[in-house]
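Structure in C-alpha coordinates, see below.
Presenting chain A:
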Amino acid sequence: MTSQLAILPILLPLVAGFLLLFARRGGLGLQRVISLALTAALLLLTIFTLQSATEGDYHVYLLGNWSAPFGIVLVLDQLAALMLLLTSLLALFALVYAIGQRLDEKGQHFHVLYQLQLFGLNGAFLTGDLFNLFVFFEVLLLASYGLLLHGGGRFRTKGGLHYVVINLVGSALFLFAVGTLYGILGTLNIADLAHKMGSVSTDDQGIVSAAALLLLVVFGIKAAIFPLYLWLPGAYAHTSAAVAALFAIMTKVGIYAIIRVHGTLFNEQAGFLTDLHTDIVLVLGMITLLLAALGVTAARALKEQVAYLILASVATLLIGIGINTEQALSASLYYLIHSTLIGAALFLLADVIAEARGSYADRLRSAPAMPSAIVIGSLFLFAAVAIAGMPPLSGFFGKVLLLDAALAHEYVLWIYLAILIASLLLVIAMARSGSILFYQIDSEGDHDGQQVRKTGFSMMLLLLMLSPVLVVLAGPVTQLTESIASQLNNSGDYINAVLSQPASMGAQ
Partner candidate 1 sequence: MMKSIFPHPLLSVALWLIWLLLNNTVALGHVVLGALLAIFIPWFSAGFWQEKVTIRRPWLLVKYVFVVIYQILVANMMVARLILTNQEKLHPGFLSVPLELTSPLAISLLANTISLTPGTVSCDLSEDQKSLLIHALHIEDADAIITEIKQLFEKPLKEIFN
Partner candidate 2 sequence: MLDTAIVIAFVMVCLALLLSLYRLLVGPDVPDRILALDTLYINSIALLILLGISLKSVLYYESALLIALMGFMGTLALSKYLLRGDIME
Partner candidate 3 sequence: MLDIILSILIIVGAFFTLVGSVGLFKLRDFYMRLHGPTKASTLGVGAILIASAIHFSVKTGDISLHEVLVTLFLFITAPVSAHLMAKAALHIKVRQDKRTLNKSDQD
Partner candidate 4 sequence: MNLFAFNLPLIALIPFLGAPLAAYAAKFSRQASAWVAALVTLLSLALLGPIIHLPFDNQTLIQSWSWLPSLGLDFAFRLDGLALLFTLLILLIGLLVILYARYYLSAKDSMGRFFAYLLMFMGSMLGIVLSENLIQLVVFWELTSLTSFLLISYWQHQQDARDGARMALAITGAGGLAMLAGVLLIGHIVGSFNLTEVLAAGDQIRQHDWYLPALVLILLGVFTKSAQFPFHFWLPHAMAAPTPVSAYLHSATMVKAGIFMLARLFPALSGTEAWGWLVGGAGMITMVLGAYTALFKHDLKGLLAYSTISHLGLITLLFGFSTQLAAVAAIFHIINHATFKASLFMVAGIIDHECGTRDMRQVNGLLKYMPHTAVLAMIAASAMAGVPLLNGFLSKEMFFEQAVTATDGNSFMWAIPVLVTIGAIFSVAYSLRFIHDVFFNGEPVGLTKTPHEPPRFMKIPVDILVMLCLGVGIAPMILVAPILSVAVAASLQTTPPEFSLAIWHGLNLPLIMSFIAMGIGAVVYFNRHKLFRWHDETLPRIDARTLFNMFLHGLLVFAGKVSRLFDQGSLQNAVSWVLVTAVVALVFGFSQFDSPLLGDRSLLSVDLLTLAMASVLIVASIITAYMHKRRLVALIIVGVIGLIVSLGFVKFSAPDLALTQLSVEVVTIVLLLLALFFLPQHTPQERSRKRLTRDLILSVTAGVSVMMLAMAVLSRDYAPISDFFIENSKPGGGGTNVVNVILVDFRGFDTLGEIVVLALAGLGIFALLQNLRLPAPMRDIDGREWNHDPHPPIMQTLTRLLFPLMLLVAVFIFLRGHNLPGGGFIAGLIAAVALISQYLANGIDWTNARIKTDMHVVIGLGLMAAVITGIVAMMLSYPFLTSAFTYVKWPIVGKFEIASAMAFDLGVFLVVIGATVLILVELGKLSHASHQVFEQERS
(Lines give C-alpha, C1' and ligand atoms only; values in the text may rest on other atoms or scores of the structure.)
Protein backbone atom coordinates (compact mmCIF):
# COMPACT_ATOMS: atom_id res chain seq x y z
CA MET A 1 0.00 0.00 0.00
CA THR A 2 2.60 2.53 1.05
CA SER A 3 4.79 1.60 -1.85
CA GLN A 4 2.01 2.60 -4.21
CA LEU A 5 1.06 5.65 -2.19
CA ALA A 6 2.46 8.31 -4.48
CA ILE A 7 0.35 7.39 -7.47
CA LEU A 8 -2.97 7.15 -5.66
CA PRO A 9 -3.73 10.87 -5.36
CA ILE A 10 -3.35 11.09 -9.12
CA LEU A 11 -5.32 7.98 -9.95
CA LEU A 12 -8.28 8.66 -7.72
CA PRO A 13 -9.56 11.75 -9.55
CA LEU A 14 -8.77 10.21 -12.91
CA VAL A 15 -10.87 7.18 -12.11
CA ALA A 16 -13.54 9.55 -10.89
CA GLY A 17 -13.25 11.30 -14.22
CA PHE A 18 -14.10 8.35 -16.39
CA LEU A 19 -16.65 6.97 -13.99
CA LEU A 20 -18.42 10.31 -14.25
CA LEU A 21 -18.40 10.03 -18.01
CA PHE A 22 -20.13 6.71 -17.75
CA ALA A 23 -22.52 8.16 -15.19
CA ARG A 24 -23.62 10.88 -17.59
CA ARG A 25 -26.78 9.00 -18.33
CA GLY A 26 -27.42 8.47 -14.65
CA GLY A 27 -28.14 12.13 -14.12
CA LEU A 28 -26.65 14.82 -11.97
CA GLY A 29 -27.54 13.09 -8.72
CA LEU A 30 -25.36 10.11 -9.46
CA GLN A 31 -22.55 12.37 -10.64
CA ARG A 32 -22.71 14.36 -7.43
CA VAL A 33 -22.48 11.23 -5.35
CA ILE A 34 -19.45 9.98 -7.27
CA SER A 35 -17.76 13.34 -7.27
CA LEU A 36 -18.33 13.97 -3.58
CA ALA A 37 -17.41 10.47 -2.50
CA LEU A 38 -14.18 10.42 -4.41
CA THR A 39 -13.22 13.92 -3.34
CA ALA A 40 -13.82 12.98 0.27
CA ALA A 41 -11.78 9.84 -0.27
CA LEU A 42 -9.05 11.98 -1.76
CA LEU A 43 -9.04 14.16 1.32
CA LEU A 44 -8.62 11.14 3.57
CA LEU A 45 -5.94 9.79 1.29
CA THR A 46 -3.99 13.03 1.29
CA ILE A 47 -4.17 13.25 5.06
CA PHE A 48 -2.63 9.83 5.17
CA THR A 49 -0.14 10.89 2.52
CA LEU A 50 1.00 13.89 4.50
CA GLN A 51 1.32 11.80 7.60
CA SER A 52 3.39 9.31 5.71
CA ALA A 53 5.53 12.00 4.12
CA THR A 54 6.31 13.69 7.41
CA GLU A 55 8.15 10.60 8.49
CA GLY A 56 10.93 12.22 6.54
CA ASP A 57 11.80 10.01 3.61
CA TYR A 58 11.21 10.78 -0.02
CA HIS A 59 8.78 8.38 -1.66
CA VAL A 60 10.19 7.99 -5.13
CA TYR A 61 7.77 6.21 -7.43
CA LEU A 62 9.10 4.87 -10.69
CA LEU A 63 6.27 4.92 -13.20
CA GLY A 64 6.42 1.99 -15.57
CA ASN A 65 9.19 0.65 -13.35
CA TRP A 66 11.82 2.63 -15.26
CA SER A 67 14.38 4.17 -13.01
CA ALA A 68 15.24 7.84 -13.11
CA PRO A 69 16.25 9.67 -15.21
CA PHE A 70 14.86 7.45 -17.96
CA GLY A 71 11.32 6.97 -16.86
CA ILE A 72 9.05 9.47 -15.21
CA VAL A 73 9.22 9.52 -11.45
CA LEU A 74 6.81 10.80 -8.89
CA VAL A 75 8.39 12.27 -5.83
CA LEU A 76 6.30 12.48 -2.75
CA ASP A 77 8.03 14.68 -0.22
CA GLN A 78 6.59 16.78 2.54
CA LEU A 79 5.98 19.81 0.37
CA ALA A 80 4.16 17.80 -2.26
CA ALA A 81 2.12 16.12 0.44
CA LEU A 82 1.19 19.47 1.92
CA MET A 83 0.06 20.78 -1.45
CA LEU A 84 -1.97 17.64 -2.03
CA LEU A 85 -3.71 17.97 1.26
CA LEU A 86 -4.39 21.64 0.74
CA THR A 87 -5.79 20.93 -2.70
CA SER A 88 -8.11 18.20 -1.60
CA LEU A 89 -9.27 20.17 1.40
CA LEU A 90 -10.10 23.12 -0.78
CA ALA A 91 -11.61 20.86 -3.39
CA LEU A 92 -14.05 19.33 -0.98
CA PHE A 93 -15.21 22.68 0.37
CA ALA A 94 -15.56 24.20 -3.07
CA LEU A 95 -17.34 21.14 -4.40
CA VAL A 96 -19.90 21.15 -1.65
CA TYR A 97 -20.40 24.86 -2.17
CA ALA A 98 -20.82 24.34 -5.90
CA ILE A 99 -23.38 21.62 -5.37
CA GLY A 100 -25.09 23.65 -2.69
CA GLN A 101 -25.42 26.55 -5.10
CA ARG A 102 -26.50 24.23 -7.94
CA LEU A 103 -23.57 25.42 -9.98
CA ASP A 104 -23.26 22.04 -11.64
CA GLU A 105 -26.72 22.49 -13.15
CA LYS A 106 -25.58 25.51 -15.10
CA GLY A 107 -23.62 23.64 -17.70
CA GLN A 108 -22.31 20.30 -18.83
CA HIS A 109 -19.54 18.20 -17.37
CA PHE A 110 -18.87 20.23 -14.27
CA HIS A 111 -17.88 17.21 -12.21
CA VAL A 112 -15.69 15.62 -14.83
CA LEU A 113 -13.83 18.86 -15.34
CA TYR A 114 -13.55 19.24 -11.60
CA GLN A 115 -12.08 15.82 -11.04
CA LEU A 116 -9.68 16.13 -13.94
CA GLN A 117 -8.64 19.48 -12.56
CA LEU A 118 -7.65 17.66 -9.40
CA PHE A 119 -5.88 15.05 -11.49
CA GLY A 120 -3.85 17.80 -13.12
CA LEU A 121 -3.08 19.56 -9.87
CA ASN A 122 -2.02 16.44 -8.06
CA GLY A 123 0.07 15.33 -10.98
CA ALA A 124 1.83 18.67 -11.09
CA PHE A 125 2.58 18.46 -7.39
CA LEU A 126 3.93 14.95 -7.54
CA THR A 127 5.89 14.73 -10.71
CA GLY A 128 9.65 14.80 -10.67
CA ASP A 129 10.01 15.29 -14.39
CA LEU A 130 10.10 18.62 -16.13
CA PHE A 131 8.26 17.64 -19.27
CA ASN A 132 5.72 15.70 -17.32
CA LEU A 133 5.20 18.87 -15.32
CA PHE A 134 4.41 20.58 -18.61
CA VAL A 135 1.86 17.90 -19.42
CA PHE A 136 0.18 18.25 -16.06
CA PHE A 137 0.22 22.00 -16.39
CA GLU A 138 -1.70 21.58 -19.59
CA VAL A 139 -4.14 19.19 -17.96
CA LEU A 140 -4.82 21.49 -15.09
CA LEU A 141 -5.04 24.49 -17.37
CA LEU A 142 -7.46 22.96 -19.79
CA ALA A 143 -9.62 21.74 -16.93
CA SER A 144 -9.43 25.17 -15.42
CA TYR A 145 -10.50 26.77 -18.68
CA GLY A 146 -13.59 24.63 -18.64
CA LEU A 147 -14.34 25.33 -15.02
CA LEU A 148 -13.60 29.01 -15.33
CA LEU A 149 -16.07 29.40 -18.15
CA HIS A 150 -18.63 27.13 -16.57
CA GLY A 151 -21.98 28.84 -16.46
CA GLY A 152 -21.12 31.49 -19.02
CA GLY A 153 -21.64 35.23 -19.07
CA ARG A 154 -20.02 38.12 -20.85
CA PHE A 155 -17.26 39.09 -18.48
CA ARG A 156 -16.53 35.51 -17.65
CA THR A 157 -15.99 34.79 -21.30
CA LYS A 158 -13.71 37.77 -21.77
CA GLY A 159 -11.69 36.97 -18.66
CA GLY A 160 -11.54 33.35 -19.72
CA LEU A 161 -10.33 34.24 -23.18
CA HIS A 162 -7.49 36.31 -21.79
CA TYR A 163 -6.60 33.60 -19.33
CA VAL A 164 -6.50 30.96 -22.02
CA VAL A 165 -4.44 32.96 -24.49
CA ILE A 166 -1.84 34.07 -21.99
CA ASN A 167 -1.46 30.54 -20.74
CA LEU A 168 -1.11 29.23 -24.26
CA VAL A 169 1.74 31.65 -24.82
CA GLY A 170 3.11 30.44 -21.52
CA SER A 171 2.94 26.85 -22.69
CA ALA A 172 4.94 27.76 -25.77
CA LEU A 173 7.58 29.38 -23.60
CA PHE A 174 7.61 26.31 -21.38
CA LEU A 175 8.46 24.12 -24.33
CA PHE A 176 11.19 26.47 -25.52
CA ALA A 177 12.70 26.31 -22.06
CA VAL A 178 12.38 22.55 -21.59
CA GLY A 179 13.73 21.98 -25.07
CA THR A 180 16.77 24.11 -24.47
CA LEU A 181 17.51 22.43 -21.17
CA TYR A 182 17.24 19.05 -22.81
CA GLY A 183 19.32 20.23 -25.73
CA ILE A 184 22.19 21.06 -23.43
CA LEU A 185 21.83 18.74 -20.47
CA GLY A 186 20.23 15.84 -22.29
CA THR A 187 17.73 14.95 -19.59
CA LEU A 188 14.32 15.90 -18.28
CA ASN A 189 14.26 14.59 -14.77
CA ILE A 190 14.46 17.49 -12.33
CA ALA A 191 16.87 15.74 -10.03
CA ASP A 192 19.02 14.66 -12.94
CA LEU A 193 18.97 18.17 -14.37
CA ALA A 194 20.13 19.49 -11.03
CA HIS A 195 22.72 16.78 -10.86
CA LYS A 196 24.04 17.70 -14.28
CA MET A 197 24.03 21.38 -13.49
CA GLY A 198 27.04 20.69 -11.36
CA SER A 199 29.15 19.79 -14.35
CA VAL A 200 27.99 22.30 -16.96
CA SER A 201 31.00 23.71 -18.76
CA THR A 202 31.55 27.45 -18.62
CA ASP A 203 30.78 27.66 -22.30
CA ASP A 204 27.28 26.34 -21.72
CA GLN A 205 26.39 28.24 -18.57
CA GLY A 206 24.89 31.23 -20.34
CA ILE A 207 22.49 29.19 -22.35
CA VAL A 208 21.39 27.04 -19.40
CA SER A 209 20.86 30.14 -17.36
CA ALA A 210 18.79 31.73 -20.12
CA ALA A 211 16.57 28.64 -20.35
CA ALA A 212 16.17 28.43 -16.61
CA LEU A 213 15.09 32.04 -16.41
CA LEU A 214 12.67 31.51 -19.27
CA LEU A 215 11.22 28.73 -17.18
CA LEU A 216 10.90 31.20 -14.36
CA VAL A 217 8.82 33.40 -16.64
CA VAL A 218 6.54 30.45 -17.34
CA PHE A 219 6.04 29.71 -13.68
CA GLY A 220 5.75 33.42 -13.10
CA ILE A 221 2.71 33.52 -15.32
CA LYS A 222 1.03 30.82 -13.27
CA ALA A 223 2.13 32.37 -10.02
CA ALA A 224 0.99 35.80 -11.22
CA ILE A 225 4.18 37.74 -10.82
CA PHE A 226 4.54 41.25 -12.17
CA PRO A 227 4.40 41.87 -15.11
CA LEU A 228 2.83 38.53 -15.96
CA TYR A 229 -0.27 38.58 -13.80
CA LEU A 230 -2.62 40.47 -16.05
CA TRP A 231 -4.71 37.39 -16.67
CA LEU A 232 -5.62 37.01 -13.04
CA PRO A 233 -7.95 39.85 -12.07
CA GLY A 234 -10.30 39.37 -15.00
CA ALA A 235 -10.35 35.62 -14.75
CA TYR A 236 -10.82 35.29 -11.01
CA ALA A 237 -13.20 38.18 -10.59
CA HIS A 238 -15.74 36.90 -13.04
CA THR A 239 -15.84 33.17 -12.62
CA SER A 240 -18.24 31.39 -10.34
CA ALA A 241 -17.47 31.50 -6.64
CA ALA A 242 -16.82 27.81 -6.17
CA VAL A 243 -14.42 27.71 -9.08
CA ALA A 244 -12.65 30.84 -7.94
CA ALA A 245 -12.34 29.25 -4.53
CA LEU A 246 -10.74 26.15 -5.99
CA PHE A 247 -8.50 28.38 -8.06
CA ALA A 248 -7.00 29.78 -4.90
CA ILE A 249 -4.65 26.84 -5.28
CA MET A 250 -3.87 27.60 -8.93
CA THR A 251 -1.45 30.43 -8.42
CA LYS A 252 0.23 28.29 -5.82
CA VAL A 253 1.02 25.77 -8.50
CA GLY A 254 3.28 28.37 -10.03
CA ILE A 255 4.85 29.09 -6.68
CA TYR A 256 5.26 25.40 -6.05
CA ALA A 257 6.95 24.96 -9.41
CA ILE A 258 9.40 27.74 -8.63
CA ILE A 259 10.23 26.18 -5.29
CA ARG A 260 10.46 22.72 -6.74
CA VAL A 261 12.27 23.36 -9.98
CA HIS A 262 14.30 26.47 -9.40
CA GLY A 263 14.86 25.64 -5.78
CA THR A 264 16.42 22.36 -6.88
CA LEU A 265 18.17 23.49 -10.05
CA PHE A 266 19.55 26.68 -8.57
CA ASN A 267 20.65 25.14 -5.34
CA GLU A 268 24.15 25.61 -4.07
CA GLN A 269 24.88 21.92 -4.21
CA ALA A 270 23.44 21.67 -7.69
CA GLY A 271 25.51 24.09 -9.66
CA PHE A 272 26.65 27.41 -10.84
CA LEU A 273 23.30 29.18 -10.95
CA THR A 274 23.10 29.38 -7.18
CA ASP A 275 20.08 31.43 -6.19
CA LEU A 276 20.03 33.35 -9.43
CA HIS A 277 16.27 33.56 -9.30
CA THR A 278 15.79 34.72 -5.76
CA ASP A 279 16.57 38.39 -6.11
CA ILE A 280 14.44 38.57 -9.22
CA VAL A 281 11.55 36.89 -7.47
CA LEU A 282 12.01 39.14 -4.48
CA VAL A 283 12.02 42.41 -6.38
CA LEU A 284 9.20 41.41 -8.70
CA GLY A 285 7.28 40.12 -5.70
CA MET A 286 7.53 43.51 -4.05
CA ILE A 287 6.39 45.31 -7.17
CA THR A 288 3.53 42.84 -7.53
CA LEU A 289 2.55 43.39 -3.94
CA LEU A 290 2.35 47.15 -4.30
CA LEU A 291 0.46 46.97 -7.58
CA ALA A 292 -1.89 44.40 -6.10
CA ALA A 293 -2.51 46.61 -3.10
CA LEU A 294 -3.29 49.50 -5.42
CA GLY A 295 -5.56 47.18 -7.36
CA VAL A 296 -7.37 46.26 -4.15
CA THR A 297 -7.74 49.93 -3.42
CA ALA A 298 -9.00 50.83 -6.85
CA ALA A 299 -11.36 47.89 -7.28
CA ARG A 300 -14.88 48.79 -8.27
CA ALA A 301 -16.44 45.51 -7.30
CA LEU A 302 -15.91 43.14 -4.45
CA LYS A 303 -14.94 40.14 -6.52
CA GLU A 304 -12.40 42.21 -8.37
CA GLN A 305 -11.07 43.29 -5.02
CA VAL A 306 -10.82 39.72 -3.86
CA ALA A 307 -8.95 38.81 -7.02
CA TYR A 308 -6.41 41.50 -6.27
CA LEU A 309 -6.25 40.33 -2.67
CA ILE A 310 -5.29 36.91 -3.96
CA LEU A 311 -2.66 38.59 -6.05
CA ALA A 312 -1.36 40.41 -3.02
CA SER A 313 -1.14 37.20 -1.06
CA VAL A 314 0.74 35.54 -3.87
CA ALA A 315 3.12 38.47 -3.99
CA THR A 316 3.74 38.19 -0.27
CA LEU A 317 4.57 34.55 -0.78
CA LEU A 318 6.97 35.43 -3.55
CA ILE A 319 8.80 37.80 -1.27
CA GLY A 320 9.26 34.94 1.15
CA ILE A 321 10.67 32.75 -1.58
CA GLY A 322 12.87 35.57 -2.73
CA ILE A 323 14.36 35.96 0.71
CA ASN A 324 15.36 32.35 0.30
CA THR A 325 16.33 31.21 3.72
CA GLU A 326 14.99 28.18 5.45
CA GLN A 327 13.21 30.45 7.87
CA ALA A 328 11.67 32.49 5.08
CA LEU A 329 10.59 29.40 3.22
CA SER A 330 8.92 28.07 6.31
CA ALA A 331 7.19 31.40 6.81
CA SER A 332 6.08 31.40 3.18
CA LEU A 333 4.60 27.95 3.54
CA TYR A 334 2.60 29.01 6.57
CA TYR A 335 1.43 32.01 4.62
CA LEU A 336 0.64 29.78 1.67
CA ILE A 337 -1.65 27.61 3.72
CA HIS A 338 -3.35 30.65 5.13
CA SER A 339 -3.75 32.55 1.90
CA THR A 340 -5.04 29.57 -0.02
CA LEU A 341 -7.74 28.74 2.46
CA ILE A 342 -8.76 32.28 3.28
CA GLY A 343 -8.57 33.40 -0.32
CA ALA A 344 -10.99 30.64 -1.16
CA ALA A 345 -13.25 31.57 1.71
CA LEU A 346 -13.23 35.15 0.56
CA PHE A 347 -14.47 34.24 -2.90
CA LEU A 348 -17.30 32.29 -1.35
CA LEU A 349 -18.08 35.16 0.95
CA ALA A 350 -18.05 37.63 -1.92
CA ASP A 351 -20.57 35.38 -3.60
CA VAL A 352 -22.72 35.28 -0.49
CA ILE A 353 -22.65 39.07 -0.39
CA ALA A 354 -23.36 39.44 -4.09
CA GLU A 355 -26.33 37.10 -3.77
CA ALA A 356 -27.61 38.96 -0.78
CA ARG A 357 -27.43 42.27 -2.63
CA GLY A 358 -29.43 40.91 -5.52
CA SER A 359 -29.23 43.05 -8.61
CA TYR A 360 -26.66 45.30 -6.99
CA ALA A 361 -24.39 42.27 -6.88
CA ASP A 362 -20.86 42.94 -5.74
CA ARG A 363 -20.46 46.44 -7.09
CA LEU A 364 -18.98 48.76 -4.54
CA ARG A 365 -21.81 51.23 -4.28
CA SER A 366 -24.57 51.66 -1.79
CA ALA A 367 -27.49 49.29 -1.99
CA PRO A 368 -30.55 48.49 0.08
CA ALA A 369 -29.89 46.59 3.28
CA MET A 370 -29.24 42.93 2.67
CA PRO A 371 -30.74 40.06 4.62
CA SER A 372 -28.69 38.96 7.65
CA ALA A 373 -26.50 42.00 7.20
CA ILE A 374 -25.04 41.71 10.68
CA VAL A 375 -23.94 38.13 10.33
CA ILE A 376 -22.56 38.63 6.85
CA GLY A 377 -20.96 41.90 7.86
CA SER A 378 -19.25 40.29 10.82
CA LEU A 379 -17.97 37.53 8.57
CA PHE A 380 -16.73 40.11 6.12
CA LEU A 381 -14.89 41.88 8.88
CA PHE A 382 -13.44 38.59 9.97
CA ALA A 383 -12.33 37.67 6.48
CA ALA A 384 -10.97 41.12 5.79
CA VAL A 385 -8.93 41.01 8.96
CA ALA A 386 -7.60 37.61 8.01
CA ILE A 387 -6.66 38.44 4.46
CA ALA A 388 -5.31 41.91 5.15
CA GLY A 389 -2.96 40.41 7.68
CA MET A 390 -4.44 42.11 10.72
CA PRO A 391 -4.31 40.41 14.08
CA PRO A 392 -5.45 38.19 15.52
CA LEU A 393 -6.02 35.96 12.51
CA SER A 394 -3.69 33.81 10.48
CA GLY A 395 -2.68 36.42 7.93
CA PHE A 396 -1.01 38.44 10.60
CA PHE A 397 1.08 35.57 11.84
CA GLY A 398 2.11 34.63 8.35
CA LYS A 399 3.15 38.20 7.75
CA VAL A 400 5.04 38.44 11.03
CA LEU A 401 6.88 35.22 10.32
CA LEU A 402 7.89 36.63 6.98
CA LEU A 403 8.90 40.00 8.34
CA ASP A 404 10.93 38.30 10.99
CA ALA A 405 12.67 36.21 8.36
CA ALA A 406 13.27 39.30 6.26
CA LEU A 407 15.44 40.86 8.95
CA ALA A 408 18.33 38.75 7.79
CA HIS A 409 18.10 39.98 4.22
CA GLU A 410 20.07 42.87 2.83
CA TYR A 411 16.96 44.44 1.30
CA VAL A 412 15.17 44.40 4.64
CA LEU A 413 14.23 48.05 4.40
CA TRP A 414 12.56 47.65 1.05
CA ILE A 415 10.84 44.46 2.06
CA TYR A 416 9.43 46.11 5.15
CA LEU A 417 8.33 49.15 3.23
CA ALA A 418 6.62 47.04 0.59
CA ILE A 419 4.86 44.73 3.01
CA LEU A 420 3.84 47.40 5.46
CA ILE A 421 2.66 49.92 2.91
CA ALA A 422 0.72 47.20 1.15
CA SER A 423 -0.81 46.10 4.45
CA LEU A 424 -1.92 49.62 5.15
CA LEU A 425 -3.45 49.99 1.72
CA LEU A 426 -5.29 46.73 2.20
CA VAL A 427 -6.65 47.88 5.53
CA ILE A 428 -7.81 51.18 4.10
CA ALA A 429 -9.33 49.52 1.07
CA MET A 430 -11.10 46.81 3.02
CA ALA A 431 -12.44 49.39 5.45
CA ARG A 432 -13.75 51.32 2.50
CA SER A 433 -15.44 48.42 0.82
CA GLY A 434 -16.79 47.11 4.09
CA SER A 435 -18.24 50.46 4.94
CA ILE A 436 -19.77 50.82 1.48
CA LEU A 437 -21.24 47.34 1.55
CA PHE A 438 -22.54 47.27 5.05
CA TYR A 439 -22.83 50.86 6.27
CA GLN A 440 -23.92 52.89 3.29
CA ILE A 441 -27.47 51.76 3.00
CA ASP A 442 -29.50 53.06 0.12
CA SER A 443 -32.95 53.11 1.62
CA GLU A 444 -34.61 54.13 -1.64
CA GLY A 445 -33.70 51.12 -3.77
CA ASP A 446 -35.66 47.91 -3.94
CA HIS A 447 -34.15 45.02 -2.19
CA ASP A 448 -34.14 41.82 -4.21
CA GLY A 449 -31.27 39.94 -2.64
CA GLN A 450 -31.37 36.37 -1.56
CA GLN A 451 -29.71 34.41 1.11
CA VAL A 452 -27.23 31.83 -0.01
CA ARG A 453 -28.34 28.28 0.67
CA LYS A 454 -27.30 26.85 3.97
CA THR A 455 -24.90 24.29 2.52
CA GLY A 456 -22.91 26.90 0.72
CA PHE A 457 -22.96 29.25 3.64
CA SER A 458 -21.66 26.67 6.03
CA MET A 459 -18.80 25.78 3.66
CA MET A 460 -17.76 29.41 3.60
CA LEU A 461 -18.01 29.58 7.35
CA LEU A 462 -15.95 26.44 7.88
CA LEU A 463 -13.24 27.68 5.56
CA LEU A 464 -13.11 30.99 7.39
CA MET A 465 -12.86 29.23 10.70
CA LEU A 466 -9.68 27.58 9.53
CA SER A 467 -7.99 30.92 10.04
CA PRO A 468 -8.26 30.94 13.84
CA VAL A 469 -7.43 27.25 13.79
CA LEU A 470 -4.22 28.14 12.01
CA VAL A 471 -3.54 30.70 14.73
CA VAL A 472 -4.18 28.39 17.62
CA LEU A 473 -2.21 25.61 16.00
CA ALA A 474 0.51 27.96 14.80
CA GLY A 475 3.05 25.97 16.75
CA PRO A 476 2.45 22.58 15.16
CA VAL A 477 1.82 24.09 11.75
CA THR A 478 5.07 26.01 11.74
CA GLN A 479 6.78 22.89 12.99
CA LEU A 480 5.53 21.19 9.84
CA THR A 481 6.52 24.05 7.57
CA GLU A 482 9.95 24.17 9.16
CA SER A 483 10.37 20.51 8.56
CA ILE A 484 9.33 21.02 4.94
CA ALA A 485 11.65 23.97 4.52
CA SER A 486 14.52 22.02 5.94
CA GLN A 487 13.80 19.14 3.60
CA LEU A 488 13.67 21.55 0.69
CA ASN A 489 16.91 23.09 1.72
CA ASN A 490 18.65 19.78 1.27
CA SER A 491 18.38 19.42 -2.46
CA GLY A 492 21.23 16.98 -2.39
CA ASP A 493 19.05 14.48 -0.57
CA TYR A 494 16.30 14.97 -3.09
CA ILE A 495 18.66 14.39 -5.98
CA ASN A 496 20.16 11.31 -4.34
CA ALA A 497 16.82 9.85 -3.44
CA VAL A 498 15.49 10.20 -6.97
CA LEU A 499 18.54 9.04 -8.81
CA SER A 500 19.32 6.13 -6.56
CA GLN A 501 15.89 4.56 -6.46
CA PRO A 502 16.26 1.12 -8.05
CA ALA A 503 13.68 -0.29 -10.43
CA SER A 504 11.67 -3.50 -10.11
CA MET A 505 10.04 -2.59 -6.89
CA GLY A 506 7.47 -5.31 -7.43
CA ALA A 507 10.08 -8.03 -7.36
CA GLN A 508 11.09 -7.19 -3.83
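Assorted remarks:
We adopt the following convention: a residue touches a chain if its C-beta (ideal position, glycine included) is under 8 Å from a C-beta of that chain, and two chains touch if they have at least 3 such contacts; residues count from 1.
In picking the candidates, the idea was that all candidates are chains of the complex that A comes from, given by their letters.
Remember, it's a predicted structure, so these values are computed and weren't measured experimentally.
Of the numbered chains 1, 2, 3 or 4, all belong to the complex, but just one touches chain A: 4. Those residues of chain A that touch candidate 4 in the complex are listed here as 3-4, 7, 11, 14-15, 17-19, 21-22, 24, 61-66, 69-72, 107-110, 112-113, 116, 119-120, 123, 131-132, 135-136, 138-139, 142-143, 145-146, 149-150, 152, 161-162, 165-166, 169-170, 173, 176, 179-180, 182-188, 192, 202-207, 209-214, 216-217, 220-221, 227-228, 230-231, 233-234, 272, 276, 291, 294-295, 297-298, 327, 330, 374, 381, 385, 390-392, 396-397, 400-401, 403-404, 407, 416, 420, 423-425, 427-428, 431-432, 435, 438-441, 474-475, 478-479, 482, 504-506.
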